[in-house]
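The following block contains the structure, expressed as structure tokens.
As you look at this complex, bear in mind that one protein chain is not there, while each of the others sits in place.
Order as written gives the chain letters A and B; numbering starts at 1 within each chain.
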Amino acid sequence: MKMMSKKMPVVVQIILIALVVFIMDFIFTSQSNISILVGLLFWAGVGQGLIAMSAAADLAQGKWIKSIKPYMQEYYPLLAMFPIIFIIFSIHAPAYRWSWEPGTWLNLPFFIIRNTIAYLLPFIVAHFYVMASRKSSNKTQLAAVLYIVSFVVCQSFMAYDQVMSFEYPWINTLFGAFFFIEAMYAGIAFSIFLTGLLSWKDSSGFKSSFQDFTLMLMGFALMWAGLFYSQYLVIWYGNIPEEVSYIATRMEDPMIEKMGIFTLLTLFLIPFLLLVSRKIKSTVPVVFGIAFLVLAGLVVERLIYLIPVGDLSVMGVIMPLVLMGIPFLALLRSQYSSTNGKN
Amino acid sequence: MTNSTFSNNEKNSEVIEYEFASKEEFLEKLESLVKEGVVPSKLSTLTPFHVHEVEHILHTAPSNLRFFTLVGALTGFFLSFAFIIFTVLDWPLITGGKPLISIPAFIIVAFECTILIGGIVSFLGFLHLNRFPDFGGILHPKECGNHFIILHNQG
Partner (left out) sequence: MGEDTRMNLEPYFQQVETDVLGAMSKPRMFYWIALAISALAFAGGLTLWGYQIFKGMGVAGITHPVGWGVYITNLVFWVGIAHSGTLISAVLFLFRAQFRSAYNRIAEAMTVIAVMTAGLYPLIHLGRVWRAYFLFPYPNQRLVWANFRSPLVWDVFAVSTYLTISMIFFYVGMIPDFAAARRHFTGIRQKIYNGLSLGWQGTTDQWRHYNRLYMFLAAFATPLVVSVHSVVSWDFAMSIVPGWHSTIFAPYFVAGAIFSGIAMVITLTIPMRKILKLESYITVDHYEKIAKVLLVTAMIVSFSYIIELLLALYSGNIFEISIFKYRMLGHYRYFYWLMIFCNVLLPLTLFIKKARRNLVYLFILSLFVNIGMWLERFIIIVTSLAHEYNPYSWGTYTPRPVEIGISIGSFGMFFTFFLIFSKTLPVLSISEIKEQKEHLEQKEKGENQ
């Protein structure tokens, strides 16, 4: 892994990963298997969320993020991975039940084209944004706005088109916003690792960013709970069969119910209650644990979306999840080792 | 430029008062006093706005207000939940096809009460910790204008 990050350009990494995912997929999974989507939704959230946090900070002219921003922006080439993985996933697109009776919006060719573009868009805009931001040109603000827009569009497509349409005609108008808030949540959790590791080597610049990120993590835990509750309450209260069926099918399955409790704990209660304490907020290993739980909770939540609607296999979920994570972790590692203790 | 004055307070003549127009001088004096070995608890300051550095120099413990806030918030949360559940059990009346104890619906009022009681108790805690309203202070306010003042209690 260390060799890979040092020697291999990102393009080669991505192509290799895509190839391995494709071969694995070809050997191990059937056509109705939608396992790849779990890893795709998760890592696209992390990657795009990281850049979105940096763009949002640029717009708000937040100084607290200044020292860490260049490191966050280094992740943008990895966004190129997601359109490719999506194209591999589209082999399994017939698993969408609406594809048997295509309509004007929900038909396979259009679905594949628009979602590939949706994944491509944040990568292209992020490229211009990061270039502008590095040169600190006066176009940075505009590029940041455009990135946020493309990010919102892509996450909305992931939510409404790739996940929600499994259960057509069930609709949940908040789903898209929920997805992009979760992506930012994931981006913050990942930034915690980034800043935490860097502050071990160079405590001067990153320590305060780390504390701010833990505060953000706590804030997002609360926000996540609010958004989750807004969806749950409306559906629960309305009690309309066609809406409630979504929750009912998930709550009836004892395993999914346990997974649901796990997400509530990891995405809300644990981060929120633990991070109230100032002592825990400044204990790096504990915060690392919390950030890891948040990321784990987000993976489990994607499983909750997908388990009742399609075939999943253990290997099919884990392999892409790990493979797509490799370039992220490799970059994190190289960032860590290239930061010398300056002080 | 230290325009320190010796105040002759009739009641408590052992209090030395230093008055400054600039924050930096004030902080320097405060620091030097602490370095000279004056016990921080004998020092008090009057400032026109919150000066964070003072707490740092005097090593004051963080305000105990958080205990009031915590107790208030927890009381509000549990008390309101208990109260709501008591009311639905006291006169069971099913409305809208919802179960009697509908936790999702009750969370909202419990949440509001957490904040309501938490906020009120914090405010009362603030009044208590500062001994407000301070009638002595209201009747005979000690004005320091926009100056930074150090009070050194010799006793």
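General observations
Throughout what follows, a residue touches a chain if its C-beta (ideal position, glycine included) is under 8 Å from a C-beta of that chain, and two chains touch if they have at least 3 such contacts.
Just so it is clear, the structure is predicted and the values come from calculations on it, not from any experiment.
Only one of B:I16, B:V38, B:L74 or B:C144 touches the absent chain when the whole complex is considered: B:C144. Hidden from this view is one chain, which touches subunit B at 1, 21-25, 44-51, 54-55, 58, 60, 62-63, 65-66, 69, 83-84, 87-88, 90-91, 93, 95-96, 98, 102, 105-106, 108-109, 111-113, 115-116, 118-120, 122-123, 125-127, 129-130, 132-138, 141-147.
Within subunit A, the residues in touch with the undisplayed chain are 59-60, 62, 105, 145, 152, 156, 160, 169, 171-177, 222, 226-227, 230-231, 233-235, 237-238, 240.
Criterion: only the chains that are shown with their structure count from here on.
For the pair subunit A and subunit B, the distance between C-alpha centroids works out to 41 Å.
Subunit A makes touch with subunit B in their complex at residues 229, 232-233, 236-237, 239.
The part of subunit B that touches subunit A in the complex is made up of residues 97-98, 104-105, 107.
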